[in-house]
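== chain A ==
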Amino acid sequence: MAYNRINQHHPIRNRAGITQPDVVVVLDPSLLAIGKVTSGLKDGGTVVINTSKAIEAFPELSERWNVAIIDATRIAREELGVPIVNTTMLGALLKATGAIDISAMTEPLKGRFGRLADKNIKALKRAFEETQVKELKTVG
Partner candidate 1 sequence: MGKRVGVEVSIALADAVKLADADVIAAYPITPQTHIVEHLAELVAEGELDAEYIPVESEHSALSACLGSAAAGARTFTATAGQGLELMHEVLYVASGMRLPIIMAVANRALSSPLSVWGDHSDAMAVRDTGWIQIFTENGQEVVDQIICAFRIAEDPNVLLPVMVHLDGFNLSHVIEPIEMPTEEEVCDFLPVRRNPLTLHPSKPVAMGDFAPPVVYTEAKWAQEQAMMAVKPTILDIWDDFAKKFGREYKPVECYKCDGAKNLLFTMGSFSETAMTAVDKLRDAGVDIGLIRLRLWRPFPFEEFRAAVKNAETLLVLDRCISSGGPGGPVASELKAALYNEEKKPKVVSFVGGLGGRDITVAGFEKIILDGLELAAKGQEREYEIVGVRE
Partner candidate 2 sequence: MAKSEFELTWQDIEIGAAVTEPGSAAAYKTGDWKSQRPTYDFSRCLKCGICYVFCPEGCVRQNQKGHFEANPYYCKGCGICAYECPTRVIVMREEEEK
Partner candidate 3 sequence: MQNLGVYASRLVTKEENFVPGHRACIGCGEALAVRLAAKAFGKNTIVVNATGCMEIVASQLPYTSWKLPWIHTLFENSAAVASGVESALKVQMRKGKIPQEDIKTVAIGGDGATVDIGLQAISGAFERGHDFLYICFDNEAYMNTGIQRSSATPFGASTTTSPAGRAKAGQMSWKKNMPEIAVAHNIPYVATACPSYPFDLIEKVKKGLATKGPAYIHVLSVCPTGWRCDTEISIMLGRLATETGVFPLYEVENGKYKMSLVPEKLKPVKDYLKLQRRFRHLKPDAIEAIQSRVTEEYEKLLEKAV
């Protein structure tokens, strides 16, 4: 489990683990069957899932939260040659939340991956495009 906090207005000072997230990103689809991945997820929050299933397969989730799905494993295999989904899921997260402009990712990915950057940037962009989002119907 890893935590991430984003804030463009104030320095982030809270270093405690996150118990009530706005967004949950599920990299490993088998976790859905094992634990309650949405535990503590705020009402109206978003859950982003790596899955080969259709978005309709998660009716219980979409009743309470925004749901985004992406077959990140397939994209990672096709673009990177390995089933490592971190960059791909990042693309899905950006699509689902709009937290950061996707164009801002190019430089950091170059810095992180060097000669492998182009492949990762492609995986990120594909994931961004292929992510399906089912937004929570606001009541009324």
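Selection criteria: all candidates are chains of the complex that A comes from, given by their letters.
We take it that a contact is a pair of C-beta atoms (placed from the backbone, for glycine too) under 8 Å apart; a residue touches a chain by one contact, two chains touch by 3 or more; residues count from 1.
Because the structure is predicted, anything quoted here is derived from the model rather than measured.
This complex places chain A in touch with one candidate out of 1, 2 or 3, and it is 1.
Contact residues on chain A toward candidate 1 in their complex (touch as defined above): 12-17, 19, 108, 111.
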